[in-house]
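Missing here: one protein chain of the complex. Every other protein chain is in place.
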Amino acid sequence: MRAFLYRQLFPRGWFHAGLSPANKILFAAILIAVTIAILETEPTLNRDPVLAEIFRAGDWLFALLFSAEYLARVWAAGEEPRYAEWRGRLRYMRQPFPLIDLIAIIPFFISLGTNDAFVVRLARLLRILTLARLGEFSEAAMLMGRALAVRRFELLLSFSMAMGVLIIAATLLHMMEAEAQPAAFGSIPRAMWWSVVTLATVGYGDVYPTTVMGKIVGGITAISAVVLIAMPTGMLAAAFSEVFQAHAKRMREDDDPPPPTGPPS
Amino acid sequence: MRAFLYRQLFPRGWFHAGLSPANKILFAAILIAVTIAILETEPTLNRDPVLAEIFRAGDWLFALLFSAEYLARVWAAGEEPRYAEWRGRLRYMRQPFPLIDLIAIIPFFISLGTNDAFVVRLARLLRILTLARLGEFSEAAMLMGRALAVRRFELLLSFSMAMGVLIIAATLLHMMEAEAQPAAFGSIPRAMWWSVVTLATVGYGDVYPTTVMGKIVGGITAISAVVLIAMPTGMLAAAFSEVFQAHAKRMREDDDPPPPTGPPS
Amino acid sequence: MRAFLYRQLFPRGWFHAGLSPANKILFAAILIAVTIAILETEPTLNRDPVLAEIFRAGDWLFALLFSAEYLARVWAAGEEPRYAEWRGRLRYMRQPFPLIDLIAIIPFFISLGTNDAFVVRLARLLRILTLARLGEFSEAAMLMGRALAVRRFELLLSFSMAMGVLIIAATLLHMMEAEAQPAAFGSIPRAMWWSVVTLATVGYGDVYPTTVMGKIVGGITAISAVVLIAMPTGMLAAAFSEVFQAHAKRMREDDDPPPPTGPPS
Partner (left out) sequence: MRAFLYRQLFPRGWFHAGLSPANKILFAAILIAVTIAILETEPTLNRDPVLAEIFRAGDWLFALLFSAEYLARVWAAGEEPRYAEWRGRLRYMRQPFPLIDLIAIIPFFISLGTNDAFVVRLARLLRILTLARLGEFSEAAMLMGRALAVRRFELLLSFSMAMGVLIIAATLLHMMEAEAQPAAFGSIPRAMWWSVVTLATVGYGDVYPTTVMGKIVGGITAISAVVLIAMPTGMLAAAFSEVFQAHAKRMREDDDPPPPTGPPS
């Protein structure tokens, strides 16, 4: 029984490709729980008595399901020698992913145990945290993290340069536009909202330069945004490409018999 | 006669480079039919009696042309043994592309056979579907699809990460701005419109944060958009580059005599 | 004298690196002429009597300078045997670049020879065409063109896909939003303005979806814009990289003595 649960709940205990049936159900349950948590915040849906009932039933269902899963997972962890005995179980519970599992359950119980509107609302928002559990199922997120780690030096440098341009552009626009638009450019922190919206090329249009000098500096900022975006784009592209290719190669080598290293000479 | 139609209508029956004369005419006819379907929706053009007459003539012309082509194609399909006899013709008609051909003809006849304003309008919009027929003529669309399939794992991961950031950004902005702007940020689904417009760096400017905390979170979201866009950009670039180079190499090998594999030693 | 002019005016007659002194002056003159043509259109500058005088003096100066250069170039072209005699000169004048040179001079004379406000205004705008002459001095523009030509197939395919998505997005938004916003989405051509502004991630904010369904389709369009932009970005990047590297290699090979092809064995 415990061995069965272990194989079903622990990806490293499942020797077939993909996820185990139990983990597939859990994966879907997490997606549904997050979707409900998102929809519950919408007043036009929340006021509908039928939907409110469904949302409440979902809260109960997922509170029970994720609790049961957590207990089963802690119990089944004993299959691994390092997590055997109650001491091992405590050690397991202190691991990062089991901790996330536990934290993600709490909001479900908070929203069931109180009627205080503010607490209920906060608990609902915290249920979005369940999203973090999806990372657990996926080896790919780890690959992503590794790709970012490999280039952390270059990315930090790009980021620093972008921050430098952000501050300089905000300072210049503050100098040009402070008099004409004190609300938007009256200080450097205010002008930084314009800077960040321009350098990310979002351009909401709530703030923009209106003087001739401000437009000239703003135009140069917009053009330098293209260069600033180009840097991390290229670096990340190369980093992901390398990490995924190395992974694909390792996978092929695991599957295939090792090729002879060369023709006998 | 049937063999001539087969060579003219089926790209795999045409042994020269490019499209056959009949298919070139059809290609142009599809482009013109779609252009007319687009222009017909514009009231200022549609109300003009001369243009309305031209549009109506075009409807008749393309209804007849595409019907004749469909019948000719079904008849000529018999040139291939697997589509011979009326059973083979039925089998041909159930193939994906001939089905698209048939579906794309129907709206032309609907708009001719009725005066009901709603049905005519819907039929006109459905004529845009004729666009899908262009895929038939092109081997390149298949290459595109293959490039996407090769990297489906990485693309799915990028997409999942983008969705995660989308949801988290919407949740945070909802928390920061719900009170100040209930119409735009009063729920997470509402805030997701802001999220998606910001993360794609479109930035219409219909919704944007106005509180200090909202602007800080919004600025971080805008910057993370650059990183999120960088990932699929780099991956797709590499994928397309690989698939097209492999295709170009295969084409060269088909054209040239195979090069000797090495100097005799 | 003619040989001296030939060396000075024809890049292929100048055996040193960079541009000849005469061509450097011409390059600067073209930049100044275009700058004046741009500034002349600004009424606040044009109304200033001193600036108007300077602009008029510039018009005379550049009309004479570019005419003198054109005549000198035609005369000096005789240094090359194929352009010798008056027949050769006519042949030279029919070449693309000399034709551009001639066309770019005409507007300078038109604006001097008339007082008709509309003709003067048009002539001023046509002087912007002088920009095209800069292409003549640069071998790099040719490299750019070659890079685009090498990948024309992939670029055309990307462009076609983008056009397809543009039309489909416009059709869907027209269906969703036509009733709510007839001015912006009342027909597919009108909705295409929204499509193109969204797919290029410009997002002016003059038109955007307001209904729930319109926002969902609009959000998907904005996300697909990222993928559509990623394709040509990657392809062009690879194409330019290849063409410029091949060029750099060729330049090095021209400069250096050819390296020995291998150690003697």
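Letters A, B and C mark the chains as written, and numbering starts fresh at 1 in each.
Here is the rule we go by: a contact is a pair of C-beta atoms (placed from the backbone, for glycine too) under 8 Å apart; a residue touches a chain by one contact, two chains touch by 3 or more.
All of these numbers come straight from a predicted model, not from anything done at the bench.
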Handout entry: Per the touch definition above, residue among C:I128, C:V150, C:V165 or C:I216 touching the missing chain
Key = C:I128
Fill in the blank from the handout: Considering the complete complex, of A:L65, A:I106, A:L134 or A:M175, the missing chain is touched by A:M175
Handout entry: Residues of chain C in contact with the chain not shown
Key = 34, 37-39, 41-43, 125, 128, 131, 134, 138, 140-141, 144, 162, 192-193, 196-197, 200-206, 229, 232-234, 236-238, 240-241, 244
Exercise for the section: By the contact definition given up top, give the residues of chain A that touch the hidden chain. Expected result: 153-154, 157, 160-161, 164, 167-168, 170-171, 174-175, 186-190, 192, 198, 201-205, 208, 215, 219, 222-223, 225-227, 229-231, 233-235, 237-238
Handout entry: Absent chain, residues of chain B that touch it
Key = 201-205
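Convention: only the chains that are shown with their structure count from here on.
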Exercise for the section: Determine, among B-C or A-C, the equivalent of interface A-B; equivalence here requires over half of the contact pairs to be the same by residue number. Expected result: B-C
Problem - Whole-Å gap separating chain B and chain C, where each centre is the average of the chain's CA atoms - result: 31
Fill in the blank from the handout: Rounded to the nearest Å, the gap between Cα centres of chain A and chain C is 43
Practice task
Any chance you could list the residues of chain A touching two or more other chains?
Solution key: 201-205
